[in-house]
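Just passing along the structure, written as structure tokens.
Missing here: one protein chain of the complex. Every other protein chain is in place.
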Amino acid sequence: MLEADFKYIIDTFFAIFSMTLIIFMVPGFAMLEAGLVRTKNVTSVLTINVMIYAVASMAFLLIGYKFAFGSWDNDSMSKWAAFLFQMAFVGKTINIMSGGVSERVKIIPLMIFAVVMAAFIYPAIVNITWGSNFLSGTMFDISAMHDLAGSTVIHSTGAWALLAAIIIMGSRKGRYPKGGGIRVIPASNIPLVTLGALLLWIGWFGFNGGSVGSISSKESADAVALTIMNTNTAGLAGAIIAALIMYVRYKLFDITMILNGALGGLVAITAGPDLYDMYTPILVGIIGGTLVVFAVPVFDKLKLDDPVGALSVHLVNGIWGTLAVGIFVESVSFMDQLKGVVVVAVFAFTSSFVALYIINKIVKFRAEDDAQVEGMDVNECGVEAYPEFKRAI
Amino acid sequence: MLEADFKYIIDTFFAIFSMTLIIFMVPGFAMLEAGLVRTKNVTSVLTINVMIYAVASMAFLLIGYKFAFGSWDNDSMSKWAAFLFQMAFVGKTINIMSGGVSERVKIIPLMIFAVVMAAFIYPAIVNITWGSNFLSGTMFDISAMHDLAGSTVIHSTGAWALLAAIIIMGSRKGRYPKGGGIRVIPASNIPLVTLGALLLWIGWFGFNGGSVGSISSKESADAVALTIMNTNTAGLAGAIIAALIMYVRYKLFDITMILNGALGGLVAITAGPDLYDMYTPILVGIIGGTLVVFAVPVFDKLKLDDPVGALSVHLVNGIWGTLAVGIFVESVSFMDQLKGVVVVAVFAFTSSFVALYIINKIVKFRAEDDAQVEGMDVNECGVEAYPEFKRAI
Partner (left out) sequence: MLEADFKYIIDTFFAIFSMTLIIFMVPGFAMLEAGLVRTKNVTSVLTINVMIYAVASMAFLLIGYKFAFGSWDNDSMSKWAAFLFQMAFVGKTINIMSGGVSERVKIIPLMIFAVVMAAFIYPAIVNITWGSNFLSGTMFDISAMHDLAGSTVIHSTGAWALLAAIIIMGSRKGRYPKGGGIRVIPASNIPLVTLGALLLWIGWFGFNGGSVGSISSKESADAVALTIMNTNTAGLAGAIIAALIMYVRYKLFDITMILNGALGGLVAITAGPDLYDMYTPILVGIIGGTLVVFAVPVFDKLKLDDPVGALSVHLVNGIWGTLAVGIFVESVSFMDQLKGVVVVAVFAFTSSFVALYIINKIVKFRAEDDAQVEGMDVNECGVEAYPEFKRAI
């Protein structure tokens, strides 16, 4: 057998394996978010998650993929496998955004935005980073940024869109009462939150490991394994530091913060897990988890109402993780990383804001106050999540 | 290394990978069905799902596999891996059947039927389609039917057995009140429904991708990747069309119907995902999802009481998907597809009906009315699903 054929076969298989792991993030996000919101909004959140996967993937198939990469052709693996791997990413940017506007966002305008994001905004960002790069040679060329699996390309992009969305939609009714202060709204189902976060964690192995792009040489096999190991290590460190901080401050182990700490570490490591030695990810994750714990109250003080903590996890750590590669890896320029962060920030925020603004003029994103009080499930889905269970509150 | 050895190794690995994904369908079906039934029947449904996996797989190991394939020998991969892959399929036919008679079926007769199905009925159908074909050369030879992963062999077979079962067992007490009309019985746990459906979706990648049978050449690697991509695309299209139809008709996004639409698309694509170009699956899925939405009320009008919509998903789309290959793929004869559908229909329905009828004479399938009112969990399992949660209804 020709070595090229061997590589083609193995890398196709590996891309399918990685893609499958990433698809576990679909139930991952769905369970995480369904567990974090109130029971009256659970069906709505689940419906949104399923529909994002359906709508965004279809838009990427029909429009976005070719826009991002210039062509479907691929020599190193089956072009269908290459597509599947990239398709598994696209919904995530919208999941990040939709989670943060849970309990008030309406489904129809959100689906319109999902099409815009998956067909145009996200592919444009992929185009200038991992793709055919229409900015090549211009002053906005950011292809020198090292962002293996998307601390910036995926996580910051989704979170900048979320920031734009929160500004346009406002906070949930009752979250910031007129008298001042913040109304605590507890997560309704902690087993779902835990299951979801752990499925995301497992999906991350495919996300980052698969982003190495090949496993068919000794060097690439090593790179894949190191990438997955470092990814995991940063998650461990994020969870541990979040637990420690919570305990020191409150003498309590708050599992939602511990899991968000882990996710923060995972987001932060995503830019460069292939370039670190085996100890640096501990530091990246510790800082990532710490940032989550301290960012959550800051966003609340700014009255940016984000029920799942997505800004703290994905925006703060998307930026931190991308810059960290420039700090800890000698061969990577900090300025290149910073430039990438800034260019993507400006483009993702601006384009999302414009898209959201226009859509909002046509169909309001925000549900009416009384619909929010009654719950999105009854109003948008006609299906209660737990109809037989008596509510305590 | 010899090329033959390379292929043996890779295809063994790939079969194990695919089998593993399919086994995720065991929790997939279990969660889906547990979420769709009332809380008083949840433990019973879960017990049935676990026991089907145990009993059917064991019967297939001891009897069914050899009957289906004539021999355990295998040259192209480890014979143990080949068995595991096929074993992962067998329980699905019974899952399809058991789901549709939930909330009234008793466990013991169902387990007897599981043995009959896994040891004889399903292996006989595999024998004449994918297996050693004892009908070869007779007028009933249907080996020309193209059914890659079982739109007919798995899904229709299970659903024909279900139809026979519903006829024999009747509807749930109170479902069709004497005064006329249909009593709506809402799903009790929507996160479980969603989780289950998404696990099924992921399992389908292994189901259909693995059915290509090899990934160890460039051509087969392409075929596997295309198969998985097309499988996914049909699921996306099924979900989208079901959402659109529900919204147009009711201004509500009913997630149970959206998920059943996706599953309908997935069933429909299963016969020929390897033969379509990348756009046809959109059409196959759109028609599949549409069929589900319109079939559900039809079966209810016929008073065929099917709590999970299995007839609409698996029977209607099993037929549609098999015929679709004859319609959209030039090299496949529509008449061969139709003949396959009809022969399997006659055999699966008749043999299941006879088996169910005889078993029913010995041990009644249907629980007594008062047992149904009290709930199957207390009566059959002695274990409540949610003993600490207060019931609202």
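Odds and ends about this structure:
Per-chain residue numbering starts at 1, and chain names A and B are given in the order in which the chains are listed.
One rule holds for everything that comes next: a residue touches a chain if its C-beta (ideal position, glycine included) is under 8 Å from a C-beta of that chain, and two chains touch if they have at least 3 such contacts.
Note that the structure is predicted; figures quoted are calculated from it, not measured.
Touching the missing chain, out of A:19, A:88, A:124 or A:236, is residue A:236. Only one residue in the set A:205, A:299 or A:320 touches the chain that does not appear here, and it is A:205.
Contact with the undisplayed chain is limited, among A:250, A:294 or A:357, to A:250. The hidden chain makes contact, of the residues A:188, A:211 or A:352, with A:188. Listed for chain B, the residues touching the missing chain in the whole complex are 1, 5-6, 8-10, 12-13, 15-17, 19-20, 23-24, 26-27, 30-31, 34-35, 42-43, 46-47, 49-51, 53-55, 57-58, 61, 77-81, 83-84, 87, 107-108, 189, 192, 195, 380-391.
Residues touching the missing chain, restricted to chain A, are 3, 6, 10, 13-14, 17, 21, 38-39, 186-191, 194-195, 197-199, 201-202, 205, 209, 215-218, 221-222, 224-226, 228-229, 232-233, 235-237, 239-240, 243, 247, 250, 252-256, 258-259, 262, 278, 282, 386, 389-393 (touch as defined at the top).
Operating definition for what follows: only the chains that are shown with their structure count from here on.
Averaging Cα coordinates per chain places chain A and chain B 33 Å apart.
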